[in-house]
Structure formats: C-alpha cells, structure tokens
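Sharing a structure, written as structure tokens. Questions coming.
What you see is the complex with one protein chain gone and the rest in place.
As written, the chains take the letters A and B, and residue 1 is the first residue of each chain.
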Amino acid sequence: MTDELRDTFFAESEDLLAAMGEGLAAMSDGTAETETMHAVFRAVHSIKGAAGAFALSDVVSFAHSFETVLDAIRSDRLVPDADVMRLLQRSGDILADLLEAARDGRSDPPEALGAILEALEELAGGEDLAEEDFVFEPMGLGMSFLADDAPAQPKLFRLHFRPSRQFFHNGHEPANLFAALSDLGEVTVACDTTGLPRLEVIDLEESYLAWSLTLETEAGEDQVRDVFAFVEDLCDLEVEEMPRFAMGILPLIDLPEATDTAAEDVPAEEPQAAPAPTPTTPPVSVPTPPTVKEAPRPTLRVDLDRVDRLINSVGELIINQAVIAQKVAEAGLPPSSGLAAQVEDLSLLARDIQEGVMLIRAQPVKPLFQRMARVVREAADATGKQVDLVTEGEDTEVDRTVVEGLADPLTHMVRNAIDHGIESPDDRIATGKASAGRLLLTASHVSGNVRIVIKDDGAGLNRERIQATAVRKGLIPADAVLSDSEIDNLLFLPGFSTAASVTSLSGRGVGMDVARTAITALGGRISITSRPGEGTTFIISLPLTLAVLDGLIVAVADQPMIVPAAAVLETIRPSSRDFLDLGQGERVLNLRGTHVPIVDVASVLGYGPVVDPSQAIVVLVRTGEDTRAALAISGISDKRQVVIKSLRGNVGTVPGISAATILGDGKVALILDPDTLVGMAARRRDLHSITTFEAGHEHAD
Amino acid sequence: MISVLAIDDSRTIRELLRRALETAGMQVTTADDGVLGVSAFAGEAFDAVITDINMPNMDGFGVIEAIRAGDRNKRVPILVLTTETGPELRARARTAGATGWLTKPFDETALVSTLKRVTGTI
C-alpha cells in the first residue's frame, strides 16, 4: 500500500473522528437530530471499512464493536443514557488512539482498550458480535480459481439453469456466467427456447429461456456453484455430477427440442438485449437526485507547504513594496508624477492578497475544542469530579498555527481548572453549588483579535497559598505587598508551580509559565481573573493572523523596534511634572490622576543607560485586563503593518521580544512584547536583578 | 475500455478503487455519496457501477433502486461494496437489484475479475 494512500486514509479518518466527536457531543447535550446518530454510525463504519484495506485489525475490530453498539442505538434497541454516552465518548477516544498508534506504527494498545471493549461488548449483549467474524484477509469473491483440493481426475457436471425475471433486472447476463464456467473447464451450452411465447405477446422484461450445460472440469461442485453465487435466488439452478463413462465422451442427452448454441451466441437471443423501451412500461424519466437539505460548499484540499510558500512570497511582496514606497519617498518626486498614488495602490493590493492568502490558513477552533472535551473527560475521571464542558464560538476561525500551538497550553489550563479549580461534588454541594462543575470554553473575535476564554465555576485561586509559594521559591520578597491581580499573575512566573498539590494531572513539571510562553510565541497574551468561591477565568487574546501585525515603529537606543498596535492605548509626550519620583530612581507616570509604572525599554533590554524621562516619549500599553504600563522610548517614526518573522526557529526565545520583522531598508527590527517587558522591569525593581527571570526563559524555548 | 462508476463516501476507499481499476486499464469516475452517484450515472454511459451501502444523503440501496427504475442503461451491472457480510444485506441488495457484492477490504484481483465477469469482458 502506498504512503500516499495511507496519508489519505489517516487524513480522512481525522475528519471522520471530528464528525463523530461533534455528533456524540450533540447527542450528549440533547441537540442531536436523527441524522446525527446516523452520521456518527457512518463515521465509525467508514473508518472500519477503510482500515480493513490497510489490515489494521485492531482498528477494525474495535470499530466493529463500537459500531455494533451505535447500531443498537440508531435502531432504538438501546437507549443512550448518560452512562452509555460516556462510554461512547471514551470509545471515540480509544478509536482515535488506535488510529494514531497505527499511523505512527506503534502497536501498544491504549490503556483503557480492554475495559472499554468489554463494556461495549456487554452493551451489545444480544447483538451478534461474533456472527460476522471479521476476516482481515481480502475475502474470496465466490469465483475462486484456486482448487487446492481438486482431484486430478476431471469431473463431468450437468447444469440446468433457468434465470428469473429479476435476474435480468439485476444486470446479469447468462453469457457472462457461461464464460465464468468456461474458466473452470470445457463447457457446452444448449438453449431451451420452448418457453418463448408468440412474438406479439413477448414482454421484453420477462425471462423465457432456459439453458442446459455440461462442464468438464477438475474443480469441485462448490466451485461450480460459486459461479452462480450472485444469482442464487434469481434463477433455478440444478448442478449434478455425472458418472464418468469415459474421457472425452460428453453425454448430450435428455434435451428434447433444445437448440444447440455456442455461449457467445446467447446474448442475441435474450429478450433484454432489445434496447427499445417496452410499450407496456411507460418510460420513466432519468432518476433525478433528491434535493439535499444543505449541500456542503465545495472545498479544495491543498498541500500545506504550497500555501505556506505562497504566504512567504506574499510576505516578501509586502516587504518589497515597503522598500519601493521608501525609495519613492526618498526620491522626492513631485506629487504630479502620480507615482506615490500608484505605490499606495500597490500597497493596498498587496494587503488584499495577503489577507486572502491568510484566510486559506484559517481554521475553526472546533477541533481544538473537541480535543478539550476529551481532556475534560479524562481529567474528571482521574479526579473523581463532575464537570460539564460548555463550548461557544466553535466556528471562530484562527490561523491553523494557532489551533496547533494552543493545544498544549489549553490542555494544561483545562486540566488545571479541573484539578485545582473545580471542587469535588461533596464540597460543591456543601457550598450550595450544583454537584457538577461548569467549565466554559469560548472563542470569539474581539476588535481584530481572537479571544479565547476558559472559565470555571470552582473555588477560585487560593491567593494566600500562591503568595506563600512564591515567597518560598524566592520569586518575591517575603514582605512584598501585592494586589490581588498581582498575586494571580504570580502563577505565570517561571518556576512557579503550586507544589502543595502536584498531581499526576496538572503537575507534570510544566507550569502556567510554559502555557504563557506558548501563547506569547503565537503573538498572544493571557490574563487571569479570579473570585474566591466563584471561579477563575483565563482570557487568551491572539492576533487574527500570524503573518502581519499592526505596529508602531519606535526608536529604542537608536534601534528601530516595533510595539504591537493592539496593545497601545495612547502615545504621550509627557512634561517633567507628569513624572512622580518614588525614590531609588523609581518613577511613575501621573496620568490624569492615576499612577502608571514606567518601563524604560532601552535599559530593561540592556541597550543603554536610562533615558531621561523628560526627553522620552511614552507609549501607554495595556498589560492585562485592566492594568497599564508606560513604555518610555526615544521616538516614534511610523505606524504600519509589518510582516512577522519568527525568531524561534533560528535564534530561540529572546526575553522581551516576541518576534522580528524586516523593514523597508532590509534591516531586521525586533517586535517588543510589552507584557514580558513590564514583567522584566518589575522584577528589576523587586529583586534588583534579572537573573532569575532570564534563567527561566532559557528553558522555555 | 470498461468505464466504471464508483460510489463511496470514504475518500480512502474511492482512492483504492480508482487505483485498482485504473491499474487494470479501466476508466473510473467516483462519486462521494448516493445522490452524487445517481446524478453522475445520469450523465454518462457506464459499463458497471460499484456502490457502498452506508452513505449520507442516499444509501446504496437507493442508488440501485434509482438506477434500476430509470430508463437509461438500467441493466448496468451494479456491484455492492460493503463491510457487512450478513445474508440479510445480500438479500436486500439483491431485491433492490444488485448484480453482485464484494466485501471490504477487497482483493484487487478478485475485484477486477468480478467486474470483468459481470460486464462480460473476460
């Protein structure tokens, strides 16, 4: 079997698994329609069918058991109560595991396979699981030419064959059967036309003829009958083995009024050979397909590499266009030349192309959310908690890299929410909550960004313990006075892990800092809010596309850098009285009565001495849901869309920097990550050292 | 050249069929479900049809019935290709008008020889 075909199979299986998961989810929450059940059944059934072609016997036999239970449900022999639905969900997971193992060439069975299989078989109970014993070898088709046990001595068979009307209706041809017989040995054919009525009363659909045949063959009777396997009920057939008189003597006897004819002559005699429609049956119009309720829009499957090559080229085009724009501006052409306007048009066109191309990569978050459904089930099982997952906005589209890159952080956060957030059923009832916790997962587009919210209705963060942990780990001074929001954000510090309850579930050696790093790497931000007794909410905000970003081009120690425009609230040229000196060189910006911490970007990045704030320009950025910071820089030159170039592949993670871009002059400019910059500055203040922070970041790559 | 219409909702199976039949020098048209299959059938003269049973929109029985009830090429050989092996299914397929059946996973040689058999092109 070729690799390409395998790829097709596994890609198709993924689609089918997604359809199955969707259907099962709808069944669980009661929104299923009749068709849903059938679609789920078909998905599993199709996987089984195709898996057989690759001799994936584990997949086939599991899918078979799974399908048997689904069949019982769709034919109302089994009621899909909550327990059954749970089993079906788990079965779906196992099927996915088996396929994944098959794809990766692993043979280790999923842990829960045995138990789930047993449960399925128990449910199937009366169903005939064993009846269809699955044969993984391709089945014989009833026309075997192999005659292992055939005796060397040829046998003589006599056959009487009279096809029924249905025989012809089903597309059979007597001549084809005779030809098949002739593969087994020597055949003689005699047609019995005695049944033919007078020409004027002939019904062209009716069968009037019969045949007598002899066959001299080394094959057994079974093989002879096999030739007629498809027409068993569509004809009268007698097969008898004749005693042998002598080799070569063919007893053509007992055929009164029979006309000898050769096999190839037969079709000409057959009634159905007449092509004209019969007068007795009025012509039926060509079958027209019934209207489909909602035809899926045609789609195109394209190799991802091709799309990415296109995206890269478009990225180059935009850079190139920026270079041209800059050169045109520098050339100082008179406005009457119109060149500047043309360049502007070019730039708009390039943007259009880019947006179009990026849309090709856009995917709904649905598969990601579906994966989380599984994570929730597993985590709930492992902790003995009850959790209802509610998802919204599954059709929200994001770049496929985001879908892929979010899988790990989301998994971690969902596990965390169940492990640490949602209480045990007893505890919940004791505090007047429903015994099952609720985990809300939503995706939406908010002002040019994609927002993903993970919200639980659990106990909320234990701030006392978080602060104690941070102190014990030396992340903050023992006497630090922190706001609730600052405490919550300690969770994101590298090296922080709520060690008081490291469980097999969420305490896998990675903390929220890894989740945050992953999200930052996607150009996104994450924030947290929590209310004691009411639960915790994480909000992830991501750019729509990963290829371009609206940015402010600023100067930091003479180096051009980019501040993502999405984070910018306003730009200010403050006068010296807007600064408040807190002592020890610490200053805050007095902004209409509120105090905002100042981050000297050049100094935090180690580029040079502290900028004199009175000479600085301040970019006010959002750093959390309701926190702000003032980035002090030495100038702003432009605001424009820039093409994002990842640093991760060739360079690695750089503290305070999320990515790079290439400016009109071909130079590389770094894109600032305001959140980590603020964190870096805060840590310089609090610890008078940034070493811990850097150490943490080195491991994050 | 034998021209075959293969109807199956599984991309993998369609691809498998296409390869097997094209290797054998046949011409293959595929359709993703019963409805598309029947409309493809209406537009071309096929020597044989291979159809899956379990499909969205219109199942294999529906395909067979629609073709047999039409007035064009209504006696084309139709092979049912399915994972089900139960006798009831065969009986149903036969009643609907199927010429023969094949079981998934199928053996390419057997598939081709069966097709040649039912189309009379041995």
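In this text, contacts are C-beta pairs under 8 Å (C-beta built on N, C-alpha and C of every residue); 3 or more make two chains touch, one makes a residue touch a chain.
Convention: contacts and distances are computed from a predicted model.
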item: Chain left out of the displayed complex - its UniProt protein name, from "Phosphate transport system permease protein PstA", "Thiazole synthase", "Purine-binding chemotaxis protein CheW" or "Phosphoserine phosphatase"; value: "Purine-binding chemotaxis protein CheW"
item: Shown chains touched by the chain that is not drawn here; value: A
item: From A:Pro367, A:Gly551, A:Gly656 or A:Gly679, residue that would touch the chain that is not displayed; value: A:Gly656
item: Hidden-chain contact residue, picked from the options A:Ala115, A:Leu582 or A:Val668; value: A:Val668
item: Residue among A:Val357, A:Leu589 or A:Leu605 touching the omitted chain; value: A:Leu605
item: Residue ranges of subunit A at the interface with the undisplayed chain; value: 312, 315-316, 319, 559, 604-607, 645-647, 649-657, 660, 662, 666-670, 690, 694, 697-699, 701
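Just so we're on the same page, only the chains that are shown with their structure count from here on.
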item: Interchain centroid distance [CA atoms averaged], subunit A/subunit B, Å; value: 31
item: Interfacial residue positions of subunit A with respect to subunit B in the complex; value: 5, 8-9, 11-13, 38-39, 41-42, 45-46, 48-50, 52-53, 55, 131-132, 135-136, 138-141, 143, 166, 168-173, 175-176, 179-180, 183, 229-230, 233-234, 267, 272, 277, 283-290, 292
item: Residue ranges of subunit B in contact with subunit A within the complex; value: 9-13, 15-16, 19, 35-36, 38-39, 41-42, 52, 54-58, 66-72, 75-78, 82-86, 91, 94, 97-107, 110-111, 113-114, 117-120, 122
